[in-house]
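Written out below as structure tokens is the structure these notes cover.
Of the protein chains in this complex, all but one are displayed in their positions.
Each chain carries a letter (A and B) given by its place in the written order, and its residues are counted from 1.
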Amino acid sequence: MSAAAVSVSASGLTHRYGRRATGVEELEFSFEGPGVVAVTGANGSGKSTLLRIVAGVLRASQGDVRLQIQGRDVPRGLRRTRVGLATPELAFYEEFTGRENLEFAAQTHGLDAPRAAAANALSRVGLESRGGDRVAAYSSGMKQRLRLAFALLHSPPVLLLDEPGSHLDDEGRAAVREVVRAERARGLVLIATNDPQEVQLAERSLELVARGLGDPA
Amino acid sequence: MPNGASSSWPAVWAILRKECRSEWRTRYGLNAALLFAVTSLTAVTFAAGPLPDRTDLLSALLWITLLFAALSSMSHAFVRETESRTLLMLRLVASPTQIALGKLLFNLLFLGVVLAVTVPLFLLLTAAPPVRWGPFALVLGLGSVALAASSTLVGAVIAQSRSRGALFAGVSLPLLLPVLAAGVSGTRAQWDGLPVGADARLLGAYAVALFGASLLLYDHLWED
Partner (left out) sequence: MIWRWGIFLWIAATMTASLLWAPLVPVLGETTRVLYFHIPAAWVTVLALGWSMIHSALYLWKRDLHHDDHAAAAAELGLVFCIAATVSGSLWAKSMWGSYWNWDPRETSIFFILLLYGAYLALRGSIEGDERRARLSAVYSIAAFVAVPPLIFVVPRIYATLHPDPIINASGKVDMNPAIRTGFLCMLVGFTFLYAWLQVLRVRVSRLERRLAI
């Protein structure tokens, strides 16, 4: 698989939650893939907010993120097709099995071989043996792996991981490292984290110091 | 690589199938809706008694029962996503229009099932006069489409607010009054041996207008 020319950039990006709390403020950056970028910052500094804006599920109050694949702009409404997002807020249908959730996602994405894609994603995160169990029975670590599988499902050129190692044991973290290693050659990976081990996976970093939600001042 | 907006139908179809399967697995939505429909139907028909010759009252009571059955059950489709927090997952795999269309079709099916149980029961309990099935079904069908279109849009809006249950009926009602009026008029006309053309046309036009407006509005539903 050849690496797609990917770039994510922003200028004057601001997002406000409500009237007082600021998610990100006047953010400016530009990253080109392939590679890995660590997004760091204190709790509430806007890491998750930034990832959601890049994925196109959150519309910024001011400014926007620019995602370009092979030189062409990807409009906000279509970013979900080129971006894989794994964030703690991602929840699955508890009454379905892990495999059914992924197959549904793959079908809705419009993938050519949804079953194969789902099976492949499950094995990459080490969930293939538990794929047939309902998500209601999953532990928090398994749910975290399922999120990662969901993000990988459609082979996106941009992978956004929000605290990927949380709830995971050593085996899980190893799977994350493996995924990052494979994806960094294909495209751009953004990891929002404060975990030093995860920060080490990246060769570049972006530190958010804006007045975030956690700052009472 | 997934397709963009070009192939909407597979996504809509997948979402519809998911809704049906989800409903089948949990079933509490349909059960509650049917229970409520039968309960309100019983209350109404019990209080009114047999009405073999009051076509005006019959059509009014039928549509009130249907309206309440719909209002109590249609918000379910989106509220469920909000409560299980799965909306983010949906938004990452489908466009807002695809999601809304899938839900709309599901709501239509759902309403169809509720109607299939409620209407025959109503006709029975009120000792209603024989029905001209063609016009009767036409008016009910078109009215249901309008009901589903309105409820899908309002449901999606309400799911993002704080007081969901109480608000859904109140916010839906102004949009549904034309359906109520034309539905009652058409159903009564069918019993009185009069043509239902005018009412059916109004219902059809209204359903189309609502649906058309919805298509423009779905993209603005979810931005955070």
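Simple rule for what comes next: a residue touches a chain if its C-beta (ideal position, glycine included) is under 8 Å from a C-beta of that chain, and two chains touch if they have at least 3 such contacts.
This is a predicted model, so every value here is computed, not measured.
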Contacting the left-out chain in the complete assembly, out of A:61, A:120 or A:166: A:61
Missing-chain contacts mapped onto chain B: 56, 150, 153-154, 157-158, 160-163, 167, 170-171, 173-175, 177-178, 181-182, 184-185, 188, 199, 202, 206, 209-210, 213-214, 216-217, 220-221, 223-224
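Everything below uses one rule, namely that only the chains that are shown with their structure count from here on.
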Whole-Å separation of chain centres (CA-atom averages), chain A against chain B: 37
Chain B partner contacts - residues on chain A that touch it in the complex: 55, 57-59, 77-78, 80-82, 85, 87, 89-96, 101, 104-105, 107-111, 150, 154-155
Chain B - residues contacting chain A, complex: 1-5, 7, 10-11, 14-15, 18, 21-22, 25-26, 84-86, 88-95, 98, 219, 222-224
